[in-house]
Structure formats: C-alpha cells, structure tokens
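Note that this complex is displayed minus one protein chain, with the remaining chains in position.
After this line comes chain A, so read on.
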Amino acid sequence: MSQTATMTGQPAVAQDTSGPRGPRPKPFFTPKKVILYTVLVFFSLYYLFPLYVMVVTSLKTMPEVRFGNIFALPTAPNFDAWVKAWTSACTGLNCNGLAPGFWNSVKITIPSTIVSIFIAAVNGYALVNWRFKGSEIFFSILIFGSFIPYQVMLYPLVMITREMGIFGTLQAVIIIHTVFGMPILTLLFRNYFASLPQELFKAARVDGAGFWRIFFEIMLPMSLPIFVVAIILQVTGIWNDFLFGVVFAGTQNYPMTVQLNNIVNSAQGTPEYNVNMAATVLTGLVPLTVYFVSGKWFVRGVAAGAVKG
C-alpha cells in the first residue's frame, strides 16, 4: 500500500479534504462593513438633507410653508414658485425674475471659459514642449499669482477697468475671469502635457510639424480628459462667482448669483421662502448638471493631470 502511494507521488497518509476549498467566503454583514456603510449613509443624508428641504419647500404654497413643518412633503406639489422665481420675482426694483441674470451668466461664462482654457492650454503646451530662457521663472510667477487673494487686487482692477472704459460691462467681468482662471489652468495643462510622452512631440518635430500644427493635431486630440476638467472647473467657478459679478458687471449685467442674492435679501413684504428656494435650486442647476454629465471624465482627468508636479 505504502509502496503504491510513493510511486504515484501521493502522500502515504490520507489528507483531511473537508477543510477550506475554493474561493474564500465573503460574508456581507461583517462588523467592518456595517460600520463603513452606516458612516457612508449618515454622511450622504447629512449632505442631501438641505437639498431635500430646498426642493420640497419650493414645491409648496406659502400658506403651507408658514404652517411650519419644513420636513413634510408638499400636500399639492406645484411649480408656481419656480415660475415666479424665473419670471417675476423682484430683484431690488426690477421684477423680471432670474431669467435676465441667467442669460447674463451665460454671456459671461461661455466666452471666459473658452478664452481662458484656450490660452491656458497654449501656455501649458509651450511651457512643457517649447522651453524658452526663463520659462521656469515665468511659470513660478504665474503660480505665485494664483495664491494672491482676490481682495488685494480688487481695487486696482476697478481702476484699471475704469481707465479702459469697460467698468460696469460684461467685457470687464469676462476679462477678469479669463485672467484669474489662467494660473491654475496653466498648471493643470502643463502637468497634463508633461505626462504625455516627450517622444511624441519629438516625432512630430522630425515629421516637420510646427508649434500650432503639433498643438492642434497631436496634443489637443490627446487632451480630452484635461479639457473636460478645465471646462468643469471654469464653468462652475465662473457661474458660482459672486464677487467679480457684483463689482464689475454693473447693475444691468448682474449674473444669476447676484440676482439670487437680491431676490432672497429684498426686504419688501414677507419673505417668500418657496420662491427663494426655487430660485436657489435654479441657480445651482447648471453646475449640478455639469457635474452629473461629466463626473466620470472629471475624475479621470483630475487623476491624469495631478500625477506629475
């Protein structure tokens, strides 16, 4: 018996085969998982609750709001408050609702996003691939610029735009957003381009392509993720901006955020909480949509741009 066992290479003693076999079981209710999910659920509720209150209140009528139970669901949900917030809520003396502010914000956001991203992309590309004498110093100064608080520059900027004759116009806001977006966007693009293989650039140069040709035909098609990140950063940043809008745009051109503030803070009559809530949700809708639509790209792009410093 032992002879055969040795010959076939099997151990002479029978092994206990009833023990663990195959993949290790993964029970769902382990203490670790219970704690993890409890914490996660708690924090998501914590963040979602204000949104819930806003949406629910905006769907109620004023008598129902005054009734006082802010957590209750609306008895007869209706969009009257939303319509009023959009078309006829009073911002100071004008009672045209948020709509003009929305269009002002669009007119500010689109050009400043496009211009700032384009300039920053070219900057980042030049800083990585076309190093010139002093390019590192130039870059350091640019980055330093992004750490200076806006408040310090506010008054000089008011004087500059006044001298240029554009104070109180949309152009002023657009130019200022473009300038202030540049340092951080240049950093973003520089790091992204630095992470692309240098040999691609060399190959394109051997192939005879010049500065712009390499930029448009080789670099840009490879940079979609970082463009999505830059667009999200700029659209949400500029859309949510209050300070530059209120200072530079002039009363006729207030962006949506400033008008929202004016609606909420106008002191005539009783505060219409449902209209205020509807106006707030409306204002927040654009950045929210941008995040939802491009969330996947955003994470990917941030990861790609952040690897190299």
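One rule holds in what follows: a residue touches a chain if its C-beta (ideal position, glycine included) is under 8 Å from a C-beta of that chain, and two chains touch if they have at least 3 such contacts; residues count from 1.
Here is the rule we use: contacts and distances are computed from a predicted model.
Think of the chain that is not pictured: of "NADH-quinone oxidoreductase subunit H", "ABC transporter ATP-binding protein", "Phenol 2-monooxygenase P5 subunit" or "Electron transfer flavoprotein subunit beta", UniProt labels it "ABC transporter ATP-binding protein". The hidden chain makes contact, of the residues A:68, A:134 or A:221, with A:221. Here one chain is not drawn; of A:55, A:153 or A:209, the residue touching it is A:209. Seen across the whole complex, the unshown chain contacts chain A at 197, 199-200, 202-209, 213, 217-218, 221-222.
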